[in-house]
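My questions will all concern the structure given below.
The other protein chains are all here in position, but one chain of the complex has been omitted.
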Amino acid sequence: MADRKIASRSALAGLAKSGALGVSKGVPGVRIREITDFAAIGIIARRGRAAEVAAILSRHVGSPVVDAAKRAGAGAVSITGTAPGQWLAISRGPGTSLDELRTELAGLAAVTDQGDGRLIIEVTGPRARDALAKGVAIDLDAGVFKVGDAAQTSAAHIGLQIAPIDEAPTFEIISARSTAASFWSWLESSAAEYGIDVA
Amino acid sequence: MKYSIFSVLREGLRGGKGWTPAWREPEPKPHYDIVIVGGGGHGLATAYYLAKEHGLTNVAVVEKGYIGSGNVGRNTTIIRSNYLLPYNTHFYEWSMKLWEGLEQDFNYNAMVSQRGVLNLYHSDAQRDAYVRRGNAMRLAGVDAELIDADGVRAMAPFLDFENARFPIHGGLLQRRGGTARHDAVAWGYARGADSRGVDILQNTEVTGIRIEAGRAVGVETTRGFIRAGKIGLACAGNSSRVAAMAGLRLPIESHVLQAFVSEGIKPVIDQVITFGAGHFYISQSDKGGLVFGGDIDGYNSYAQRGNLYIIEDVHEAGMALWPAIGRLRTLRHWGGIMDMSMDGSPIIDKSPIDGLYLNCGWCYGGFKATPASGWCFAHTIARDAPHALNAGFRLDRFASGRLIDEKGAGAQPNLH
Amino acid sequence: MSSAGRLPTGGRIDRARPIKFSFDGRSMSGFAGDTLASALIANGVSLVGRSFKYHRPRGILSAGSEEPNALVEMRAGARREPNTRATSVELFDGLQAQSQNRWPSLGFDILALNGLVGGFLSAGFYYKTFMWPAAFWEKVYEPLIRRAAGLGRSAGAEDPDHYEKSHAHCDVLVIGGGPAGLMAALTAARSGARVILADEDFLPGGRLNAERQEIDGAAGSIWAATVAAELSSMPNVRLMRRTTVFGVYDGSTYAALERVNDHVAVPPPFQPRQRMWRIYARRSILAAGALERPLVFANNDRPGVMLAGAVRSYINRFAVTPGQRLAVFTCCDDGWQAAIDAAAAGISIEAVIDSRAEASPALGGELGKRDVRIFRGAEVIRAVGSRGLQAIEVRDASGRISSILCDALAMSGGWSPITHLTSHLGGRPVWNESLPAFVPGTLPSGMSVVGAANGAMALARSLAGGRDAGASAARDFGRSASDAPLPKADDEPATVRALWHVSGGRGPAFVDFQNDVTAKDVGLASREGYRSVELLKRYTTLGMATDQGKTSNVNGLAILASELAQPIATVGTTLNRPPFTPVSIGALAGHHRGKDFRATRLSPLHEWAKTHGAVFIESGAWLRASWFPRPGEKDWLESASREVRAVRSAVGLTDVSTLGKIDIQGPDAGTLLDRVYCNTFSTLAVGKARYGVMLREDGFVMDDGTTSRLATDHFVMTTTTANAVGIMRHLEFCHQGLWPGLDVQMTSISEQWAQMAIAGPKSRETLARIVDRQHDISDAAFPYLTAREITILGGTRARLFRISYSGELAYELAVPAGVGNAVAAAIMEAGTDLGIQPYGLEAMGIMRIEKGHVAGSEINGQTTARDLGLGKMMSKKKDYIGRVLAERPALAAPDRWGLVGLKPVDWTTRIRAGAHLIPIGAATTTANDLGYVTSVAFSPSLERWIGLGLISGGASKHGTRVRLVDLLRGSDIEAEVCDPVFYDPKGERLHG
Partner (left out) sequence: MRIRCPYCGERSNDEFYVLGDADALTARPSGENAEAFHEYVYQRTNLAGLHRELWYHSNGCRRWLVVTRDTRTHEISDVTYASKRGEGEAA
């Protein structure tokens, strides 16, 4: 993506003020952080080219990318399967870009910019699972939903993509920009009883 | 025996010993002039009007379970005639007229209660659509009123006017709309038909339709073959299965619609109110239960029960509309199988097979149609031609394009 | 005794924690561990409520959620909860309860008169009367009936508490924490399986807390507490107290209600009152226990007549005594235990009456020594008393009737397994003559049933059944269950001989207590032909009250069976439906109420619009800027008119981000577009945009919008806001379902791009100030219908489309959503001196009507492309969705309603959408209905009201006059039918 000369506004801007929310005694059960500096592209392999695309993606993140609902990449770039032959690539950090990957995929896959349309947050803390289970219907148990797994599902009628990214556990949640305020309203009210710390 | 305050008093004094069966339990005869398949509201009403209006009494109603075990016994009892398109407007208005004199006509109190049906709107576009509909009703001589948000507030101050996601802008009101006691409608027609000589055969399932030389001549049942001069199908959710016995495929899918009743409470809501920004409608039964419902589950089903998603959806909409019901409790929920037609409107017609007549496609709105449906179906069977009121409800309208699609949803039954 | 009714010792209550509460305004006290019912008994209250129909005085029948009688209004004000079962309310400090369905008071209730004329009010009486005069129904009869019926009163204000939902997954869900459930959960849990144990009680243990049986040599309740503690400590177990599993749904989905804070006056901050759970369980073990049946005899509803098992609960668990002088009436062994337990607690036993002549002499055991009168082969034929029990009339084996004074009667008609949850997916319980009771029939897949719920009416068998089911579930997951020995316990005697109805007593014999259905009503229904159990239920209302017949159904159908002289197995039962116990509506809604009913979508330009003072309206899921009022403007029309004038004379900016945007790539993209649009796209040049119309397969219009070609194999489609999601789904269907062979890739990019229209004669000049210099947007380089990727503001990527909805020289500019607000602000700044103004949905609507563009009111699912004047777009050269059925005779008929413009003859007159078109001079009837007004606007450009409408005959009616009749709002206006394009019909302004 080309350099921007004007400021980009995060999806949660004006909503999630940093600090404590909900019950305030003791250690907060849930910590939430919005990721604001990132780029994202959607990738759909051309007909019959999924394997080649996966190979390029694997090379790019330095770990195997499979054609399944999995999240690969431990560093700045992660690649998550979203549908057969489809992935979402995310690159975190200031001034990030996925232009190089985009170039490599030319002719093999349809690539679309998606970073501006997304909200990314990380939810962690001892009660993160309990809070998320109030909307997310998939099994979030550590033995079932493991680091490397990913799922697209919904919470509170809002679609999202979720992946455990460490064993803390920390969950990366990617959702749509337009519903960020409603999503936040749900998350806050679900986590409030455990105490929330917004980074 | 005629029902009246006097008979109630007399029997009260005699310990109720004199009450006689509301309908007989006859053995099937080998032949009837007309066999109606389906002892729901429509089948029983058809038999009643065949006898009453056309003098045809060698008639049987064949019901696989107990009468009223289908949708007539499990609907949310709303009656109204607030339709948009001409065929529907006139037909449902005729039904409303019949409701208005029904109890005196068949001597059974079906508790027809015209407390009003209020459809809320939440946007200008929705208002315009309701105005179009309300005017169509008025052109057809049906009562309709448009009320604004203050008018709604005056009628139903308990609704959410403060914090609603979709604020209430107003409503379309049909004061003559209301409810009727669903079971009693089936029982009243059954008793009326029986007293005129119609045989009501419960626990008799039709398992086949015999066709000889291109003409339907009788039904195979779990109690044997019954020969019939004419056969009328009024099997609602099971229409496709029974029609298939005669080799017919119909423009119908069977879908489950759920309904709910709360614990009984003292009177709180007078009208029937429908939410315009979600799938929800509610009224209160004479026993005190809030009777409510919402959208269909969406998938084909014959199971008479649904799933959690819609149950939650309905309650969410309920709370969005009327947040004081949070502490009331849902007592029971159930499902019924509806014959969803491809344009959302019914079919009352002769079938392509001689001697076989169709009454189906009622979707979730056929209870209010019961009297007119029976009346028109009786006419169609007796005269071998549709009455003007059901002339539009033809089976061939899908091929010709003469659709009656109130919602404009197209050929996707789960959207009607 | 410490207080009336409270035993000096014992019970699972905490005497160190006294609790204050009030009933009908009277303050009372109880202890932690009490239910409201036990606390009322402790305070000597026996009259608690009034019945539904006859307003008979009622007391407490049971000690559980099956209670039909002791219903109260809990709490007050906005938290008032009618019909709350006192028997399952956990006592808390400050609890307020009131009796209900009585007036003026519980002790004296006017409507109790109904009971005196009960003979006339028998089942179904209202179907037979109140028919004349017809007009009286709504005005007189029905209000009376409604007021007398109902039970408690709902709160009048919004529920102040909050509710939520949650999800849980497990290998094994154990429903019920009595001996069977605890043993099942323990066994499965020790194998390592993920276990959830849910019990609706606040104290696990089930009947163990109510009875005095021993397990491993100690009180059963102690064993239960030990097991519960072990389960709580295991990481693979979730022990859910106060949680009722209320429904079973398809796919092993169980719904449960956790009463998180019903045992406190007000939930602590941030906590829900209740939480509804969806539990996805691979296996379930139903260990819900059994319900005791009352006995049906005259006046069996008198306060003081109680189920024998409940009497034991009150004595053993709550250390309260329902009476000082107790009699017991039973037809089974278990009933005797009430007498034994009561005697052990020092209560005087007046008599034990067992209807079985052969009842084992051993049962009396202890009692014999205490000189208790024991009747075998005898029956209680009547209870005596009104607001409380005073005596019973007993008919002994020889037929002699005697009266026994007592203030409490424990009755037991035997036990019925709680099979409810086995029936939610349609399974029917089956009759077991030896119990006699209905036991589970076909089970939901993955479910097994143990303990009393499975007809194992004894302790050791319940424990063994629990262990076996737990082990077998564990084995299903490849785990080996530890072979922990079964705890030691005995099976108590449990034979029963059914006694369905005791006749001969004077007075109504109740079958369904709450709904006042008597044995006589059952007989009447059967005589009148309502002979199926389901008809019996509906005619008499048997089993339809808040308890759903938990204590009445079996008795009722057994009485029907005897009336019909048929076996009970043939008569069958009515269908159980969820919920197992009533569930608050708030809990089933959870978070989704008020503003959170449904998600709100905010445009990426929302902040920008807010800054300019936009008035937002709900438009589907979106909030959209509707108009931008300025000080001094009196209404929306004035603001919107000003906005229109700004666009028509200078330049305006509006937000169109809500349109659906779909990125379509791949070599076959053009082919797919050709098949889904009725016009052709494969021929569109790169860098060009085209308006397209999609039909449904039935030939009606589905949606419209522009699609642009950015490269040979790359298109960007826009859809209407309302259909954005549906069109994406439709395209995926066409691709995956119909033509999977096409090499096409589609992605929604609706969220990614902020999109704004810059419209008006000065739009190019404005834009030129922000477009990066290397991009030439002059008319020559960037003519009408050009679409290109460009950069703006020094490198920000953007897409610029020269398309126009307003009819002016106009552009749509798409920029990444994150910079949307900033770009809009930059454009406003750039255009300040050119007179730029923000404009909203209203102004946009006015301008599209001036231009005769169709929108949602015209594309309403009932119109064809021809109806809308778009017939010429329907390609003759290719196949596309909707092509064939659009040619059906009725869709091509000349008298179809076609799009026209409408101008009121008096230009100052306001016209309104929804009015119908009636020929001048014709009667206002359906027969003369020519069509209707779809959209209207006051056109600031034409300075008059204009409208679009659909009229029979369409364009052929141009130049004629019709009436616009709005009967609802009382207007009848003459108008001229005209071309729908009112403004700049030649489209010259587009090309400026």
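Observations
When the chains are written out, they are named A, B and C in that same order, and each has its own residue count from 1.
Assume a residue touches a chain if its C-beta (ideal position, glycine included) is under 8 Å from a C-beta of that chain, and two chains touch if they have at least 3 such contacts.
Fair warning: this is a prediction, and the values are worked out from it, not measured in the lab.
Displayed chains that the missing chain touches over the full complex: A, B, C (touch as defined at the top). Interface note for the absent chain: among C:E214, C:D476, C:E638 or C:E732, the touching residue is C:E732. Although one chain is not drawn, the whole complex shows that of A:T96, A:S154 or A:T170 it is A:S154 that touches it. Looking at subunit A, the residues touching the absent chain are 45-51, 67-69, 82-86, 137-138, 151-154, 159.
The chain not displayed touches subunit C at residues 249-253, 278, 280, 425-426, 445, 697-698, 725, 729, 732-733, 735-738, 740-741, 879, 884-885, 887-888. Mapped onto subunit B, the footprint of the missing chain covers residues 240-241, 244, 249-254, 298-303, 307-309, 342, 398-399, 411-414.
In this text, only the chains that are shown with their structure count from here on.
With centres defined as mean CA coordinates, subunit C is found 31 Å away from subunit A. Averaging Cα coordinates per chain places subunit B and subunit C 23 Å apart.
Interface residues of subunit C facing subunit B in the complex, by the touch rule stated above, are 52, 78-83, 117, 119-120, 122, 125-132, 134, 137-138, 142-143, 145-147, 149-159, 161, 163, 165, 247, 249-250, 253, 255, 276, 278, 424-426, 520, 524, 527-532, 534-535, 538-539, 541, 544-546, 548, 577-579, 582-586, 588-590, 592-598, 600, 617-619, 696-700, 702, 856-857, 860-862, 885, 888-891, 912-916, 918, 924-926, 928-929, 932, 934-935, 965-969.
Listing the residues of subunit C that touch subunit A in their complex gives 162, 164-169, 194, 269-272, 278, 280, 591-592, 595-596, 598-604, 607, 622, 663, 665-667, 714, 742-743, 745-747, 749-754, 791, 793-797, 816-823, 826.
Across the interface of their complex, subunit C is touched by residues 1-10, 14, 22-23, 42, 44-47, 109-110, 112-118, 130, 133-139, 141, 144, 156-158, 176-183, 185-186, 189-190, 192-193 of subunit A.
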